[in-house]
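All protein chains of the complex are present and in place, except for one that has been dropped.
Labels run A and B following the written order; every chain starts at residue 1.
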């Protein structure tokens, strides 16, 4: 059962050149600090050079320029990516076990593709379409007329509200809720009246969404998450939010209604984005920062703080206040 | 199946006056930017006037003073509210389908009102009472001796811990947990000992709580959410918190134990409220602000920042620091 490969075989799988003991047998993967002589590991930059030199790893994936004298190495352009590929060699995804568990409740006019696996106690509503080779975990609830593309994985206890649409190769972790009502009310006569949330939600191809995250449906129109975007655990995406492709959004971030996140945006943890804000292509939002409603973060900009400003300004302001405060204490203390 | 109504009929439903082509047929609803000639839309204020003029909407709900020359309009006091009513005309709530799914597990001495719908794999504990016309979604778990009022909607996979009480017309979105143990311990002999959480939780009439939000039971006594209060996704309400009526609480906000939120308070996203704090009637808490334990926010006040202060002060402080920092950079650069 255990996989074992020579350095030479691994380098060929990666289409890369190896240096050192090409016949060495590698049977495991590990980070530098805990790797043994039969493990392969990786180093991304000079920063971890000392750790790489000290490591007992039998083989190290290294970037082009880096020298590791005396070590067996495979030279690659992107060691982290190459390591992910090696992981897939040693730990292939467990083979699907197609089949619909006897307890699954399936509505009328449901279409299931080929080789679908559905776990115990899942519920699939009328008119839903599930693509081939999907894995629907135990206890998932797929609402009426939902569309799930091919090769999707829904871990146990995911809820799709009616009419949610997923692309292909989407991964939804346990407890995710997709398509819940947005937070929309009209205040009249001293109380809130529900603004019916009749829109939809569309999740693009290759999106992954973390455990217990929530994506609301549109009030009118659709909430959208673009292809290749990755969302961490416990993230909230509000109604009518438009997220572009290939974004990364870390845990506990909240995105308010109708905000627009363009492609390749990187959002750290606990960031708050106000309604109708726009974050342009490739912007980076620092941890816990807050973008005000209707504000724009320019393409490529890195911002921090609440309200968010260019990170250089934020750091300069923090440093100034720290300096003034120290001086102030000396004055107060009569130094 | 498709609803179609004349402008005249719509204005009569709203008890409002129409101007323009009263016989025009309206068959859909849409926001201004995407509305077609058969859609009705709405405009709330001068701010969106240009968008309203440019819109192709066949009819626009407008506030009393606003002029939209050449457009067919219906004049209403609160366009957003009127639009919500129109949405209900075009998209009536799907008719309930009363019936208890064959797989539902029902405990001893459970009382179910008339026309209740319970979805597959729901579990209802001993002694629970469910009011008439409630919809209990698939996979919900209703603990022992819970009380659910009339006309409530529990979306799939909601958990009510034992003895939780809901009023009528309560909406709980998927993944909500109501009545979990509060975060209470006594530290003794070098470790935390659980402080038994034996209280209850009471959710008032017309409350809506978003997906994956959590409301803890009281340690002793009850945690309470007042009538008409609306809570967004991923919100945490701690033990013994007392929330008044008609509050709005946005996503990822956390309210610590025994805090008091009076009526008509508005809380933006990611706000933190310390234990035993009090937020008086009608106060507004800005996004990501932090109220310290045992502090009071005065009635009607708008606050921001951590620790929270009046928003005018917060903005003045932010502006001052920005100004000083710019001056400081000029000095450093010898300008």
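Throughout what follows, a residue touches a chain if its C-beta (ideal position, glycine included) is under 8 Å from a C-beta of that chain, and two chains touch if they have at least 3 such contacts.
It should be emphasised that the depicted structure is a prediction, and the values quoted were computed from it without experimental measurement.
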Which residue of B:31, B:204 or B:272 touches the chain not shown here: B:272
Given A:144, A:216, A:232 or A:275, the one touching the chain that is not displayed: A:232
On chain A, residues whose C-beta touches the chain left out of the figure: 29-31, 34, 78, 80-81, 83-84, 87-88, 91, 101, 103, 119-121, 137-139, 155-157, 171, 173-175, 206, 208, 210-212, 228, 230, 232-234, 246, 248, 250-252, 269-270, 287-288, 318, 321-322, 324-325, 328-329
Interface with the undisplayed chain - residues on chain B: 105, 121, 123, 139, 141, 157, 159, 161, 175, 177, 180-181, 183, 185-188, 190-196, 198, 212, 214, 216, 220-221, 234, 236, 238, 252, 254, 256, 270, 272, 274, 288, 290, 306-307, 309, 313, 316-317, 320-321, 324
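We adopt the following convention: only the chains that are shown with their structure count from here on.
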Distance from the mean Cα position of chain B to that of chain A, given in whole angstrom: 27
